[in-house]
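Report on one structure; see the data block that follows.
With one protein chain held back, the other chains of the complex are shown just where they sit.
Right, subunit A next:
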Amino acid sequence: MAAHLSYGRVNLNILREAARKELREFLDKCAGSKAIVWDEYLTGPFGLIAQYSLLKEHEVEKMFTLKSGRLPSADVKNIIFFVRPRLELMDIIAENVFSEDKMHSPRDFHILFVPRRSMLCEQRLKEQGVLASFINIDEYILDLIPYDGDLLSMEYESAFRECYLENDQTSLYHTAKGLMTLQALYGTIPQIYGKGECARHVANMMLRMKREFAGSQNQILPVFDTLLLLDRNVDLLTPLATQLTYEGLIDEIYGITNGYVKLPPEKFAQKKQGEASKDLPTEPKKLQLNSAEELYAEIRDKNFNAVGAALSKKAKIISAAFEERHNAKTVGEIKQFVSQLPHMQAARSSLANHTSIAELIKDITSTVCFWGHLGVCASLVSASEAFFDNLTVEQEFMTGVDTDKVNTYIEDCVAQKDPLIKILRLVSMQSVCNNGLKQKVLDYYKREILQTYGYEHILTLNNLEKAGLLKLQSSSRNNYPTIRKTLKLWMEDANEQNPNDISYVYSGYAPLSVRLTQVLARPGWRSIEEVLKMLPGPHFEERQQLPAGLHKKRQQGENRTTLVFFLGGVSYAEIAALRFLSQMEDSGMEYIIATTKLLNGTTWIKSLMDRPESQSS
């Protein structure tokens, strides 16, 4: 069911199995039939750990969504609340428990806090007078959820906002705890590197926790050689840029949540021969995206411009495979052909799906690059032209062209009332690439935004300034060009088809975060001390003592494994770039990626927005 988790260098299925075991143990604690009441936010992540069948095996007969009022009737012995430790949810639970008809059907109540129980919440339940109604109050430590064979996420949506706007480091505590769990399963990670305030904080907590559990450390041969902790605010630029890998674009355009994407159904209509497709499906098409699907694993990290070729090559291989049937003469050959049929049919339907997705994306992105460089206003252009113009401006910013002036394209987009988030992404990008904007330019943009999209966004702008995405240029010089040159963030001749550098993921721009990772592996951070000092927060190195006898004896040519943890989120394009580095023959390093949240520029900016007017009603 989750075999794809175990294909990689590190078998992440161990983590999933550990999580499943714990879940089963909790369910068995509540003997008899049960109904689960879900905090809706948890259902997605939980789906990656256990399907309904597992719950059913342990007598879960009903599932409800947590909402205020009375619980739906269900003839079960136990009611279990699966919730995040949030006060507002406690109030709803209290309401549920109160309105339970006590005379009619006495049911046992239980709470399972994910990922950790909270005294604050229990106190709240006590104040509400329902704490004693619960037979079991437990925690389900689910910090890092395996999303793929090399990818872990906490799906902690507000992590960046909490850390950088609200000075609330709850997510970092969970991160440190999650890393401790990981070390319990995969051995102590001997080397820790980090860059940024949050990274420092997490490393400190990890070292402290290790001291606290001194002696109880496990005797497991370390699987990871290195842990690299990176603050998102060390590289604010990368998520702002439009991702140009296949997976990145799917996420940018349609949004991937918990490994699923919902797509417009038109292109997926089943066309039967001779039948006019009268009724088109109206429900969005929901597809799961992970490396369990062979074709997807192959193309997801490619630059979108190389996807077409890959798909047509695959199409040829598949049809050739189907043609094989004509060559099958003997019974044995036919039998062999038939045995391969299911696999071939799966491959064919996978190919059909991805061809449809690629078409959808192409409609939006295809670049008839005629008007782009003429600098024509983005007036009433088609979707694809708008996409191209947007990309052109992004690339201008990243290469440092005219970043100190008001940008005409942004002005035009405001005049056309393009989505606010798009504007915020672009302005932020300009600010980051210019190490802040001049007062006049910054005020102009802010005024444009307030006048066009409404005054209420003054709070959002304030947030962006606090997070460093918008900044007033201080007297010191703009050091972005130095960073760009030293780290080779812009590669003029990025090869999209057969990449030789990570810059292919943004068709020219090499993500800063991944460059830092690459340099760390070789030749080491000492070579870029100057640049590191320009980036926010401290950089550091820590070593963790391994118990005697657990030092790895490395085979000749054996790769090292690094866990890269992005605190505050990571984009699919960055993941693609790291995978590219893992696959590079001479890199000698394999990367496993972990993060607080999988994000793109849009979801990221959205998490930083404040909507006072939406609370007013």
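The working rule: contacts are C-beta pairs under 8 Å (C-beta built on N, C-alpha and C of every residue); 3 or more make two chains touch, one makes a residue touch a chain; residues count from 1.
Definition applied: contacts and distances are computed from a predicted model.
Missing chain, UniProt protein name, picked from "Ribosome biogenesis regulatory protein", "Striatin 4", "ORM1-like protein 3" or "Vacuolar protein sorting-associated protein 16 homolog": "Vacuolar protein sorting-associated protein 16 homolog".
When the whole complex is considered, the residue among A:E333, A:D443 or A:E530 that touches the unshown chain is A:D443.
If you put the hidden chain back, the residue from A:M63, A:I364 or A:I458 that touches it is A:I458. In the complete complex, the hidden chain is touched by one of A:V60, A:L151 or A:L172, namely A:L172. Set against the missing chain, the residues A:E212, A:E323, A:D493 or A:E529 yield one that touches it, A:E212. The missing chain lies against subunit A, touching residues 28-29, 31, 85, 87-88, 116, 118-120, 123, 135, 162, 166-170, 172-173, 176, 201, 204-205, 208, 211-212, 214-216, 370-371, 373-374, 376-377, 379-380, 411-412, 414-417, 443, 446-448, 450-456, 458-459, 462, 610, 612-613, 615-616.
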